[in-house]
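The other protein chains are all here in position, but one chain of the complex has been omitted.
This part shows chain A:
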Amino acid sequence: MKLKSRSIAASAALLLGGVISALLFCLFVGFIAFYGDDGSVAQFDIATEIKRSVENDDARRPHIKPTGRLLTFQRQFPQLWYVVSTPQGSVSYGEVPARVLAGKGVWDPPQIRSAYGVRGDELRLELSARSGAESDVLIELGGAIYTSAEVVFSLLREPDMTSTLLAAVLTIIILTTILVVPALIVRPVRRAAAAAEEIGSKEGARLPVKGQPAELRPLAVAFNRALDRIETATAEQRRFLSNAAHELRTPLTRLRTRLERVEDHKMKAELVGELQSLSGTVTMLLQLARLTSQPTEMNRIDLVTTARDATAREVPTALASGVDIEFRGDMPVMISGSAQAIITGLSNLIRNAIQHGGAGGQVVVEVEAPGRVSVIDFGPGLGVAYDGNAVIEPFARGKQDGSGTGLGLAIVAQVAALHGASLSINETPGGGTTATLNFSK
């Protein structure tokens, strides 16, 4: 299941953008509420509607055939009056003030009335009424003032230059917020994450606390404290393993030197054999403990070089056992892993194969793209198949013949687990055992 991750930066940007636009809108509305309408806004809207309603008859005398909106305006403003004049005649609505009819000019007194000349499609505010002889139609009107809310609605219905500009500015502000805020928030987080990534398994490396923003500082401090604890635990574990190795190996070595004094050759050979298998067990136990408890550093490595290296190391053992060992694979096969761990795992597989392949036998180590390495022997076989999912318990033996302790395979399984690789053990066609580590997953 994929976790849906919520971005703080995106939420913050959206919130900020929303708040800014709400604020600007409130400012805009407040501005309108404060200054209100002196009549010019409402009257411009009505004049526009009147212009749409004017029809000329054959004698070019004006007639009014009100549009729906004009009718709405007439209901909305009971005080509304207008006069539409052409050189041929005029038509009026409402209670037209006597001064207007007397042709005294619209600006005196200057309240709530306007005069617009119509030329073509244009509606122009006329400064002196009745003097505008260039106009085809003169519209004089008055008695209508918008409330603040109505101004806003009017602007929203028919945006003019100012409101378009305002909308553009708003859009730019919101876009900038959405783009800039995440960058501001995310950059320090990314930087901290990159620093944390760099630490990897470098010992003693810590996240820088000084340069961090205040919000990230507690996180960096906590992260560093966790690293401290892990490093202390790792160091303690390493010290413990070193001590255990020393305490186990020193008496074994002493015992080995004392066995040199045993006179009975048969007895000596038996005892040396027992001691060697005990030493082998100790070595493998320590390897397993180290693999399980120590952090493994992963690098880009060539599986061919690594596996050939592991094979070359086991050549003396193979030659001593009279086993013919061969390596197959030439083109580099790059994987992410720990060469040291893989060599430990492969060495155990190869030694197993040498042991089970028998004298005069053959062991083949083969690397195939995109990331498989197999150790093949042609001995009698282990009589077990392993599909890579079952847990390999230390000390579980394939065959109850007393050879091997089963620790080797537990080590290999641990190496596989460290790499997210799979381990499978099958019968070699024609007899024998093929153990495969598949890293390409």
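Heads up, the rule we're going with is that a contact is a pair of C-beta atoms (placed from the backbone, for glycine too) under 8 Å apart; a residue touches a chain by one contact, two chains touch by 3 or more; residues count from 1.
To be clear about the criterion, contacts and distances are computed from a predicted model.
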Missing subunit (named according to UniProt) among the choices "Aldehyde oxidase", "Aminomethyltransferase", "SnoaL-like domain-containing protein" or "DNA-binding response OmpR family regulator": "DNA-binding response OmpR family regulator"
Hidden partner chain, touching residue among A:A33, A:A245, A:L271 or A:A417: A:A245
Full-complex contact with the absent chain, from A:S90, A:S279 or A:S424: A:S279
Hidden partner interface residues of chain A, rising order: 238, 241-242, 245-246, 248-250, 252-258, 260, 272, 275-276, 279, 283, 286, 290, 308, 311-312, 315, 319, 325-329, 340, 365
